[in-house]
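The structure's right below; bear with me while I get my questions together.
One protein chain is absent from this view; the other protein chains keep their places.
All chains are identified by letter, namely A, B and C, in their written order; residue positions are counted from 1 within each chain.
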Amino acid sequence: MLGATGAVGQAFVRLLVDHPWFELVEVAASERSAGKRYDEATRWLGSEIPRQVAGMPVRSCDPGEVSAEIVFSALDSSVAGEAEQRFAAAGRWVISNAKNHRMEPDVPLVIAEVNPDHMALLEAQRARRGWTGAIVTNGNCSTIALVSAIAPLHRAFGIRRAVVVTMQAVSGAGYPGVPSLDALGNVVPFIRDEEEKIEEETLKFLGTMEGEGIRPANVVVGAHTNRVPVENGHTICVSLELEHPVAPHEARAALLDWKGAPAARDLPTSPERPVIVRDEVDRPQPRRDAGSGGGMSTVVGRIRADPVLGLRMVAMAHNVVRGAAGAAVQNAELLVATGRMPSP
Amino acid sequence: MLGATGAVGQAFVRLLVDHPWFELVEVAASERSAGKRYDEATRWLGSEIPRQVAGMPVRSCDPGEVSAEIVFSALDSSVAGEAEQRFAAAGRWVISNAKNHRMEPDVPLVIAEVNPDHMALLEAQRARRGWTGAIVTNGNCSTIALVSAIAPLHRAFGIRRAVVVTMQAVSGAGYPGVPSLDALGNVVPFIRDEEEKIEEETLKFLGTMEGEGIRPANVVVGAHTNRVPVENGHTICVSLELEHPVAPHEARAALLDWKGAPAARDLPTSPERPVIVRDEVDRPQPRRDAGSGGGMSTVVGRIRADPVLGLRMVAMAHNVVRGAAGAAVQNAELLVATGRMPSP
Amino acid sequence: MLGATGAVGQAFVRLLVDHPWFELVEVAASERSAGKRYDEATRWLGSEIPRQVAGMPVRSCDPGEVSAEIVFSALDSSVAGEAEQRFAAAGRWVISNAKNHRMEPDVPLVIAEVNPDHMALLEAQRARRGWTGAIVTNGNCSTIALVSAIAPLHRAFGIRRAVVVTMQAVSGAGYPGVPSLDALGNVVPFIRDEEEKIEEETLKFLGTMEGEGIRPANVVVGAHTNRVPVENGHTICVSLELEHPVAPHEARAALLDWKGAPAARDLPTSPERPVIVRDEVDRPQPRRDAGSGGGMSTVVGRIRADPVLGLRMVAMAHNVVRGAAGAAVQNAELLVATGRMPSP
Partner (left out) sequence: MLGATGAVGQAFVRLLVDHPWFELVEVAASERSAGKRYDEATRWLGSEIPRQVAGMPVRSCDPGEVSAEIVFSALDSSVAGEAEQRFAAAGRWVISNAKNHRMEPDVPLVIAEVNPDHMALLEAQRARRGWTGAIVTNGNCSTIALVSAIAPLHRAFGIRRAVVVTMQAVSGAGYPGVPSLDALGNVVPFIRDEEEKIEEETLKFLGTMEGEGIRPANVVVGAHTNRVPVENGHTICVSLELEHPVAPHEARAALLDWKGAPAARDLPTSPERPVIVRDEVDRPQPRRDAGSGGGMSTVVGRIRADPVLGLRMVAMAHNVVRGAAGAAVQNAELLVATGRMPSP
């Protein structure tokens, strides 16, 4: 586990300490933390550091210091690029939440329920790079929430264009992250690089394997991203133009029918329902719904006609679980379940 | 002043106690408050009730009880409809913030800087209704923020379609309004009737006088409305399709050039700049910008290209001042300055 | 379950739907809700109403309408007084969170870990009132948090005087409760009747059975109560004067040793540790610690010398669980476990 002391790293720790398949054996972090004990190096954001981890020594993010076969990375993008390559070159499976390699053509960018077939990129990746290991990525937290909600509609009706406006929780910026003088009673209508990530990653997620690469989906996305004073849960308003326009109740039915790709269905971290449709007029709400499905369900509501693009709705997902650590752990489970990665 | 004890009513009181043209002579409210002293009937939301008003008796909302010629109404929509008609029939000028009469074809729905010429509807109104008084309305708070920001672009380039997503302050719901268990650390993606108001009122505001009526603007608006834990200031993300598409810098220039209609320029409540363009990457923000121009300026930022509709930006205005009481007081000033209403 | 639709009532529902000993068979509420289905009558504050309860008809709070032997009451104090007496007179066990009967001399006011022996008042209660049923109460939410934290010190060293300052979560006021315009970014230094409850109930909780009644503890409490923008968890700063003054480390040891009364130790709702001592310099915190022990543990920290009264510390407990519904359910368990109440 690389980058274990940060906000997303802590979420990884929580998901891994009691994981039925994986065992958390080592934690690593930046040089500032390396050498300390985990509980000394970490500003724990929950109540109590799990006992199994509290006393672990923090290692440096170096393949010589970390022996695990499967390496989860919550590294900051300032260091993730090279560090993850070193681990992959050293034969490790790097399951990364960092943005650095996501858009590289031979790196899978995967949501287990949406595009598990993109894992096939790994063959090209290893061939081209000469690695015995590999890098697999999940997406940006708001992109995952968006794509989880619109993928069923894209599969069923084709999406042409989407105007997307996010209201994102402060935990998405990590710790210390957003200063409280910016967050309290305020909206900050800007998150650096976030709109670009949503507009690009969405197309790769919804794209199709073609030969050894991904053909991006023929979708145009325009995003506005905002920070709001919410702890966990990104809320997203979406207006959609479909290739095959449908009435709201048909869109709702498609979302209700959605069970996610078969490969993802019985993974330990997969929720019972990847998309939950709520029919109350004022849902989803992050405070009420972010914990749905253990934080792994995306909750959709307010599905209705849009006078401009045809269809509109609201989606919400837990940015730290569904949108980050949970997505990565689920990707690792997918690799094991499909036999790509050796069972740990 | 009708409905003087509520959240918007208090904003009226603050604007009127020191007004250079108007004198606040009477306060009226619902039967529950009538007969009490203003300071006993009112849960004052600021620090201290202005001395001139604190001891005033609260009257009932009846033309027999209230003698003022000019009557500002912050009445709840459940009672505003009839009450305002009674006052207009009794020869009073009713300057109303209530929604009830806004969309009636012979009632002006006016933002002083945007469509002061719509006051011409008053002739039809009086003729048709046989009133010696009149009803003039301003719009819904989020609609005013939106229209203030997009009117300059509509005038310059023509707006065809707009996707609008609001993040609205809790003061917009009045007092007691939003329960704190719904507001704290949460987003509620629904405000009753709000999307409809934005989608309809905008067309009337941007419409043109034609004969004795208004031809609504040929614009399609699709709105998402959200409540966020902010005290004052509605923030709005807008994606726009223009008839004559322009680059962001041209849109910015049009907004910078905008001084509002000449008739509105020197009114006491008019801000120096009706639209303020901020070039910082993360503005406007309600906590920092809601007080701009004494709460009467609309602040616009992040003007940039939109891959879906062509242009996008963020607008923010103080919902209680620019979006409610201030807009009404300014409308009254406009009526005086243009000689439609007798100088008080 | 009486008063099942409110904030505390919902907490009862959550604790009872999966309870190992009790089965939730009926829900009742005010006349406004009676006759509706539970999910129609309730503004559910969590994500989803448990399926077993959603479709239940809401009954009126009348012993003729409700057949359960054990009746949990989360009724508002405006109606709880009489309603609870009717149920007790009709032979039911009323386990009440309401304030109405708490201070009556023959009504047990019990925290299971602190003063389970006070249940002996029930004999006097039945004899004097001629009831076949009974009324048992838990305390005010902030009093429970306080008493849970100081009872171990009182037992060990005797408390003479206590200055108590609370910072209370908005959920303590129920729903709709505190308007967001009062709560957001604010402190309200007043909660009606709260200081009186803390100052009186504490003495009864810490009092001793003497003959057929309680002799109140010889302790003087002075309280300041404040509302802060926190969802769940009341935080309390306490300065204490002890009969037998001790150093902070001795007070800490007494709190660490505390296991609660033996009768409470193995009840289903009892937490592993009724008091958790945290040694981090900045704990307890409601956001991090309110869920400790499933919301039933009181978390204490910052135990240090006080220049004025001798000892000071900070205590925090979940006001809706430890301070209300959980305390009541635990009291019912205590009655069953000690054979006072028939096993359901």
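FYI, a contact is a pair of C-beta atoms (placed from the backbone, for glycine too) under 8 Å apart; a residue touches a chain by one contact, two chains touch by 3 or more.
Here the structure is a predicted model, which is why all the values come from computation and not from measurement.
> Given that one chain is not shown, which residue among B:Ser73, B:Thr235, B:Ser292 or B:Asn331 touches it?
B:Ser292
> I'm checking contacts with the chain that's been left out. Which of A:Ala88, A:Ala149 or A:Val178 qualifies?
A:Val178
> Check each of C:Glu26, C:Glu104 or C:Asp306 against the chain that is not shown and name the one that touches it.
Among C:Glu26, C:Glu104 or C:Asp306, only C:Asp306 touches the chain that is not shown.
> Using the document's definition of touch, tell me which of C:Gly35, C:Gly55, C:Pro105 or C:Gly222 contacts the absent chain.
C:Gly222
> Where the complex has a chain not shown, which of A:Glu84, A:Glu201, A:Glu231 or A:Asp306 is the residue touching it?
A:Glu231
> Identify the residues of subunit A touching the omitted chain, counting contacts across the whole complex.
Against the missing chain, subunit A presents residues 7, 45, 170-171, 175-185, 229-231.
> Quickly run down the residues of subunit C that touch the omitted chain.
161-163, 165, 167, 182, 184-190, 199, 220-222, 224, 226, 228-231, 235, 237, 239, 281-288, 301-302, 306-309, 312, 314
> Residue-wise, where is subunit B in contact with the chain that is not depicted?
On the side of subunit B, residues 45-48, 184-185, 231, 287-289, 291-292 touch the unshown chain.
Just so we're on the same page, only the chains that are shown with their structure count from here on.
> Where the centre means the average of the CA atoms, what chain is farthest from subunit C?
Chain B.
> Taking all residue numbers used at the subunit A/subunit B interface, answer same if over half belong to both copies and different if under half do.
same
> Rounded to a whole Å, what is the gap between the Cα centroids of subunit B and subunit C?
So the centroids are 47 Å from each other.
> Please set out, as single numbers or ranges, the residues of subunit A touching at least two other chains.
Correct list: 184-185, 231, 287-288.
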